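All protein chains of the complex are present and in place, except for one that has been dropped.
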């Protein structure tokens, strides 16, 4: 940590800062310049982070030097990218996971039909929501436990690992009975209660970036999970909020290579929610795969016009095989191959 | 709801849209133009909202006409602004509530000293956090139940209503024992579990706007609480995320007059978190009061340099009386007077 | 255009709006609903756009139905994508143009060495700045006319079309002597004087999106050029401003497929400025090409460490061939091939 003193900081003010640094067990390196004095606080990361020097007399600026996250950092990976095995499928490194399924579990027929289609087209995992976070309290909130049972049936029949969202800690046990990967939605990225509990469960997590979260905040949210001993966190970019009104969210594909530099954790992209429109899903998926994403999570429906929720952005089940083949070619450009059971 | 058909939409496509509108119990008004056909879906709000026509063949655009919130809307207030009485203090209409206290409950001495200072200076309510949402899992997370007990003691001694944050539904009963107003933090604005439970409790709520939430989303979050029968929701602007790096968040004071147009609910401003710096708190508070806010929630500490959390943004307890007097003058410009017990 | 009247709008207010619509030569279609009355203004686009009904008594909302741009719209292309031929190279449709060269023209050696390297690696055009818009008045502002002469020499020797920026209308003639494509920078996207003059010149234009411009505003800026009779406008995405601080700008790759839907004009991506870092340029370029971009404009330098300006984001000239080959594979995924002379 680097402390920049104000131009006219007094010797007492400088000494006070040095004392504070020493008091947490760190060392202070002082550089007196013509205009300002700089003080480096050097020592153990956790000690230094305990310093709260902003606003202290004579202090102009506090510049963090080390990243505030540790377990999710690239250094923790020792230069290797994490590869997770989930129900026999791999994600990370050279392994690209196609995760597909309906936005919301609606009916037995819908679930089984979609699962069959995406499995045949090479999808690695099956996604489907039983609990749905909805902006409006008047909107459909998901089938709940009945939805979980349908996912369990699809898993039994088609053998694909299940990705499904958890919103309420009180539903954790029920969700864990069927989920191979628990999804934490964008709105809950900083729901620390949820993060800690899912961390304790040990179940693999797909953690979606909040819609105006920085990458550092996303990694800090991952840190809440990792800190409880759960190492299997996948980071998911799903679009951020900007001033642009031509699309629902702005898919931030720069996050893909940058997260892969900052962290050893796999990076997944959700093109469906950002776009909100089916016709953008293919080009965005190709771009995500070419940018080096470790997987895609995409919405598919046998009959999108009849979908209860988010139909306009769902790929048609009967067109999914062509879509998946194109994504596979784009992933190959980035040196990755689809994972299969 | 207005449906704009694509320029070349076929008669079948137009008829299909009309059928969908009729099927939910609404009526369709068709206007055929030279370039496009417009179809108005007219009827009961809840019926019409159930239509999901985006992405349907031939549809270019779906334009919502009615607001998606109801109970929080200005119309529901019948042209009157809601006034809530909380522990003998009023907020809303002509009543301006100064809510002050430390960011975090740290010690008995800190709590009681601050409570006395802000009470003497005319504050209406006392704020203090026992449960703290922190970006880093390594940071101090609040005193929890011990903190709640200190707040209870301050309430007993100084008689001010208590505002404190709830993060985990499992802490609801403990928080309700001491809180006169439950605060829902920005990160939890769309934690629907929390919103519904606090709605059922009936306890007044201070609902903070998420840091990239639109005003409509804030009102939809309020709707989750109101829908459970809890009418006492105060909306709180606390800064949004923008590209600007000179301050932590950008306090959106336009939200004050606009929320007051859209909704009958009181609007409170939190200048401390947006600024992150003590010296901005006064000008922002004056601006908020002059803009017509119904209250301010501000951080005060007897010794900010020693604060565990967010010290740099806390007003000094011994300077609070001058601050409050200035805010009272600014509120008067907007036709409001401080509320007192 | 659709006018939504306020719930309690009077008959007089409704009649007044109808009169205004009729007065500009359009027709009014009225739909009276249970809660609100909707009035469609239907007629010639330019007539209808002249209506300014916001704020008129009784009007709640004015919803534009037609896009405000015409010549740049996809409809104007008649369903075909524009293909431009510039110095024997093609851009648009199936033709992908790699545009490469230094950020800034610094010296004869630097220009010629870079031109040779990028030409040999398959670049279609050569870029280089003689006039540089710099945030700081104290920074290097470009070589000016001397820089133009070096570009002219590179063109003579290597035969590649030249892309260079124009900032001041008074430099137009000098720039046109050497430029095959005139670049309008992001800061000048709404410099209407410049747009109109370059429109009159007839010279092909690379129009960069302003750093917080919507796609509609970008197309309106293109419209200023097209309106003067200049049909050769290429749209360029170069990163937008968001709250994220991990990178300089957020490259908005959703703009690629969406601009290709809205407009017939070719879409080019500049990965260098958004990234600000060399190591992000390759993944972003692959993503841009896979998303369907019609070209890339990228910075290359023989010795980036010695570059006067933006060295950290420049690709090394001796690594450019590998880079270009990878981009060519990504473009193939989107059905495009590199254009050559």
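Going in written order, the chains are labelled A, B and C, and every chain counts its residues from 1.
Note that in this section contacts are C-beta pairs under 8 Å (C-beta built on N, C-alpha and C of every residue); 3 or more make two chains touch, one makes a residue touch a chain.
Remember, predicted model here, so these are calculated numbers, not experimental data.
If you put the hidden chain back, the residue from B:12, B:244 or B:318 that touches it is B:244. The residue from C:85, C:168 or C:322 that touches the chain not shown here is C:168.
One of C:224, C:247 or C:338 touches the chain omitted from the figure, and that residue is C:224.
Considering the whole complex, the residue from B:22, B:57, B:146 or B:258 that touches the absent chain is B:258. Only one of C:6, C:27, C:149 or C:241 touches the chain withheld from this view, namely C:241. Residue positions on chain A in contact with the hidden chain: 2, 4, 7, 27, 29, 31, 33-36, 38, 40, 42-45, 61, 63, 65-66, 75, 212, 241-243, 245, in rising order.
Residues of chain C that touch the chain left out of view are 46, 49, 52, 54-57, 68, 133-139, 167-170, 187-188, 190-193, 196, 211-212, 217, 220, 223-224, 227, 241, 276-278, 304-305, 307-309, 311-313. Not every partner is drawn; the one left out touches chain B at residues 212, 214-216, 240, 242-247, 250-254, 256-258, 261-262, 274-275, 279-280, 283-284, 286-292, 326, 329-330, 333-334.
Here is the rule we use: only the chains that are shown with their structure count from here on.
Mostly identical positions are employed by chain B and chain C in their mutual contact, as over half of the interface residue numbers are shared between these two copies.
Averaged C-alpha coordinates give centres for chain A and chain B that are 27 Å from one another. Once the centre of each chain is set as its mean CA position, chain A and chain C turn out to be 31 Å apart. The distance from the centre of chain B to the centre of chain C, each centre being the mean of the chain's C-alpha atoms, comes to 39 Å. In chain B, the residues touching two or more other chains are 212, 241.
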